[in-house]
Each structure stands twice: as C-alpha cells, then as structure tokens.
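All protein chains but one are shown at their positions in the complex.
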Amino acid sequence: MKHYLSVNDIDSLNHWVKEALKLKQQPIQREIGAGKTLGLLFFNNSLRTRLSTQKAAMNLGMESIVMNFNNEGWALEFEEGVVMDQGKSEHIKEAAQVISQYCDIIAIRAFPTLTDKEKDRAEEVLSGFKKYASVPIVNMESSIGHPLQALADAITIEEYKTKERPKVVLSWAPHPRALPHAVANSFVQMMQKSDVDFVITHPKGYELDPEITKDSKIETDQMNAFQNADFVYVKNWSSFKDYGKVINQDPNWTISNKQMSQTNKAKFMHCLPVRRNVVVADEVLDSDQSIVIHQANNRTYSAQLVLKKILEGLKK
Amino acid sequence: MKHYLSVNDIDSLNHWVKEALKLKQQPIQREIGAGKTLGLLFFNNSLRTRLSTQKAAMNLGMESIVMNFNNEGWALEFEEGVVMDQGKSEHIKEAAQVISQYCDIIAIRAFPTLTDKEKDRAEEVLSGFKKYASVPIVNMESSIGHPLQALADAITIEEYKTKERPKVVLSWAPHPRALPHAVANSFVQMMQKSDVDFVITHPKGYELDPEITKDSKIETDQMNAFQNADFVYVKNWSSFKDYGKVINQDPNWTISNKQMSQTNKAKFMHCLPVRRNVVVADEVLDSDQSIVIHQANNRTYSAQLVLKKILEGLKK
Partner (left out) sequence: MKHYLSVNDIDSLNHWVKEALKLKQQPIQREIGAGKTLGLLFFNNSLRTRLSTQKAAMNLGMESIVMNFNNEGWALEFEEGVVMDQGKSEHIKEAAQVISQYCDIIAIRAFPTLTDKEKDRAEEVLSGFKKYASVPIVNMESSIGHPLQALADAITIEEYKTKERPKVVLSWAPHPRALPHAVANSFVQMMQKSDVDFVITHPKGYELDPEITKDSKIETDQMNAFQNADFVYVKNWSSFKDYGKVINQDPNWTISNKQMSQTNKAKFMHCLPVRRNVVVADEVLDSDQSIVIHQANNRTYSAQLVLKKILEGLKK
C-alpha cells in the first residue's frame, strides 16, 4: 500500500481486521519502523488521533514529529497559479515536497470548511499533499473521511459481534455546533465493505452525500431503525444538502434507554469526543453496553496496522 | 506507589531524598522505563516542569507525549450529569479513560481558577483524572499543590544544609498579579515532614489555608522571622481568605540585603520564574547565597525519582 487516504485503500478488510487483532496481542515491533520518521501535521485539534498515532509509531520503533500548522508553521496556499500577496506564506507545492525530505510518512488532519462544499469534497489539504509529497500520506481525518477511525470501528465490531451478520445502525444525534461528515462517511463506506445488516437513520434533511451512501438502507424513523440492532453507532453531522447547516437539534434523537430498549442489547459506539446528554444520555454511555473506550483503544492498532503496511510497502 | 498527587504520597521523605541524591550521581537508567510512555497534559504554561519531567522520562528510557489542552485538544467538562450543549466538547470521564489506554503514566498541570475556592480546593482537573484514569497520575502543579517542586526543594535543602536542624523561613513577597497557593502549600507540607525549624512569614491577610499550615509557626514581622535563618524560601501568593485577591504589594517585603543581613548567611530559594526587583532584588538573586539554579536542576531528579517509583509499582 502506498497511501491510506480512505477506506477504499483497504484491499481486504477481512485480512486487515485479523492482522490488527493479532498485532493488538503483541504490539511492540520496534524493528519494523526503526530509523523511520513519521510527520504528524495538524491543521485542527486532536486528542485520540494524535496520541494513538504517536503511540502506534512508537510501537513500531518510529520517531514522530508533531507540527501544528495553526500556531507553529506558515499558512498554506493551495490554489494553482495564484498571486500570493495576501495572508498565505507558502504554497502546498513547496511545503509537501520539503516535508517529504524530512519524513518517511506524512499524516495529516484537516477539517472541512463546511461553507465551501466543492472545496471540501475536493479535499484541498489532503489531496494537495498527496499530489506533491514524495512519501506516503495517511489521512488522520480529512474534510470528507476518517478512515483510521473507521478501521478501528471495524476492528471493534469484529471483537464484539456475537453473530455472523450483526445488525449495525448508524444514527444521527443532535449537537449544538455544525460538525463534519467525515466520521459518518467513512463508517458508511466501511459497513458497505462488511458483512453486516446496515441501516442509517437520521431526520429528514440530514441525508449524507448520496455518492457515499449509495444503496445503503436509510430509515428516518429512529425507533424503527433501532429494532433488533446489535450495534448502534451514533454521530452528529451537519446537513449536506443545506451544506454545513444545523437544521434540527431535536432532543428526541438523543440516544437514551428509550432507543436502546428497542435493540438486541446493542453495543453503543461513538468515535468521541461526545457531548453527554446531548448526543447520548449518561444512562447509555455509562452502561455496560457502551464500548466507546474499547473503540478508542483500537485507534492505536488501526494506526499501527496502517503504518506497518505502508512501511512494508516502502521496503519493496 | 500508585499516584503522586501530593507531598502526602511520600512514604519516607528521608529515604526518598537519599535515593534522589544517589540517582543524581547516575541519572541514566534507560532500562527502568523502556517501552513505557509518559503523557504530559498541560492546561497551563510550563517551562521547568515540562523540560525537567521530559528529561527525567528520557533518563528512564520512557517515551513522552506532550499535549497542550488549550490549543491542541478539546475543552473538557468536569461536572457530572451536565447537559453538554455549551463550549465543552468532551467529558473528563472519556478523556481520562481514553488517554489511559495510550499512556502508562499521565502527568497533569492545571492551575486554580482563583475565583472559585471550593472548586480549586476540590482540584477539579487532577481529581477528575485520578477518578477516571486507569493509570498512575503525577501532579505537575494542581490548583492547591506542587509536590514535584516541593520534593526538589527538600533535595536541595539536604544538599546545602550545614547543620542537623536548619532554620527555614518561607516568606511571602510582593507580585503584580494574583498567584496560586500551590507552591507555598506543598513547601509548607514538606517542611512539616522535615527535621527543620520552620517559620512562615507574610503580611496580615495572606494567611494560607489553615488546614495546610496547621500548627506551623507564623510570624508577621518579616525581619524577625529572618533572624538566623539558614534557608529563606520566597514566594508570592494571593490571599486565601479574600480568595485570589492581591490585597497588598508592600515593597518593604521585597527580599533585599536588608532582610538577608538578618540571617545566618541564609541560602536563597525560589521555585522560579521570579520577577526581579519585585519579589527579590538583583543583589540577592545574583549573590552567592542564591541557589535557585541548583534548585531548578533538582527538578529533574525529583521527577525522575517519582516516575521511577511509579514504574516500580507497575511491575508488581
């Protein structure tokens, strides 16, 4: 594998999940990445992603260098042919080529604008680095995808499933701020690759990008969707149609025992950070059915598997 | 030892100081922490504490990950049962449990509000992490204590004392801003555990928390307090009674040769950073009696001893 930009870079999900679970048993493999450097570039805040990816790098014996572009580096220009006489000091062409010379792998986090749909769908930052960097790129959450999270999610479902083909529900939940679609998008794509009975549920107007959801089942009655679910994956996102807007904060959609009672004692999943009693009630998050902490732990093995596969690719 | 939250976590000060001084002779002990990760979480600025704690981790062979919560992570909620529809993105319950999965030890710096006495005394951040984390916690200065500093202070006094039972004076000094009580509190507690003749001196109204000072001798005449002192430990703090207020900036309390001349050629100590010619005159800080730089150096061995004892505890 060269890059890990989206869920589509996984050649065989089944093998990947198996390999990640094996690696979780024995994570210290310092010889694989010894002498290699991972550059972690943040254009936005991060807790789990930064810590788990640094941890994964350490487990593989890699050095890591963290760079926060917002307060440590230079504002980057991504447009071609522009006269750079405004606020941007450096063009992605130079930045990506230069950083490639100091790092063996570059991992990038860059959230969407949520105001410019076409720019966000084009993944300006991530695809700028992909285009100009000479080393592999890892997506640590881009404007439209969060494939390290989705891989951790797949690993978690594999660990907790009690039947061959579990029912998995992705449910929208309310949130005071406008949030990106990245986590939901990558989870949808991951479930489409998985042997699960998958349903998406959200209020009308919160349809995700149809090019992502394709023919995945969508149900606008949340209670119906939760019937007999084995896993419920909860996440807020802003409107895609009325791009980046919060068009509904209906508290009936907050996940509580009311919804969970419809399920087959479903496991509750969320990528975190989660707003308690807005997205999900304490009674659910603090119950035995919640596996969010285990899910976050799998971020390390998701990142480690991706880095390992890229490092193996470098040696060829 | 599980956590290092306050001076009270030291079982035998005498042994600890001896062990720290031994370790200072031969600080490189990479096998002790090899493969272990220290997470350093900062909710406030830091220079000595961060550098010395990272250095201590390196000496022990540990990897360290630094996280500045103010500009890199998410704003944390500490209240139970709250509806998180305001500015806080993540609850301490999740944050602490999640970080525990990426780090073997978590070290935390979180200053007081100086406006909400009860919240500060409850040490919201530190005790939140202690409550929910599954790994040991180290206090890198909390709202009411700075026990890594106090341990470095005890090591320094042991190195410089020329008699069995030296006289040690803790003196308040003026400062333009309202400062926390943490350093003074932990130093008082440390001196209460030490074989010293201990006196606290400050203007009226600057009494520290009586639950901390207990029956320690308090003298409001600074010149009297300094008589025959072997060590003077200087620090500003804001009022505890009139909580968090600067009620006096009397320049007569600035430490100069006037006060030092009363002492038994006392060593001058301060935790740094120190405001020259406000807290202490240049003539004192630049004199041979000042040992503030040596004191800061002992921060490394204080942190290293604490990490070492926690790592040894992990192996049991």
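For reference, chains read A and B in written order, and residue numbers begin at 1 within each chain.
Keep this in mind: contacts are C-beta pairs under 8 Å (C-beta built on N, C-alpha and C of every residue); 3 or more make two chains touch, one makes a residue touch a chain.
Quantities reported herein were computed from a predicted structural model and do not represent experimental measurements.
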{"item": "Options A:C103, A:L170, A:M190 or A:L208, residue touching the unrepresented chain", "value": "A:C103"}
{"item": "Residue, one of B:G35, B:P210 or B:P273, that touches the chain absent here", "value": "B:P273"}
{"item": "Residues of subunit B (touch criterion as defined above) contacting the omitted chain", "value": "28, 42, 45-48, 50-52, 54-55, 58, 68, 70-71, 176, 272-278, 282, 285-286, 292-293, 296-297, 300"}
{"item": "On subunit A, residues whose C-beta touches the chain left out of the figure", "value": "35, 37, 39, 63, 65, 67, 71-74, 77, 81-86, 88-91, 93-95, 97-99, 101-103"}
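One rule holds in what follows: only the chains that are shown with their structure count from here on.
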{"item": "Distance between chain centroids, defined by C-alpha means - subunit A, subunit B (Å)", "value": "39"}
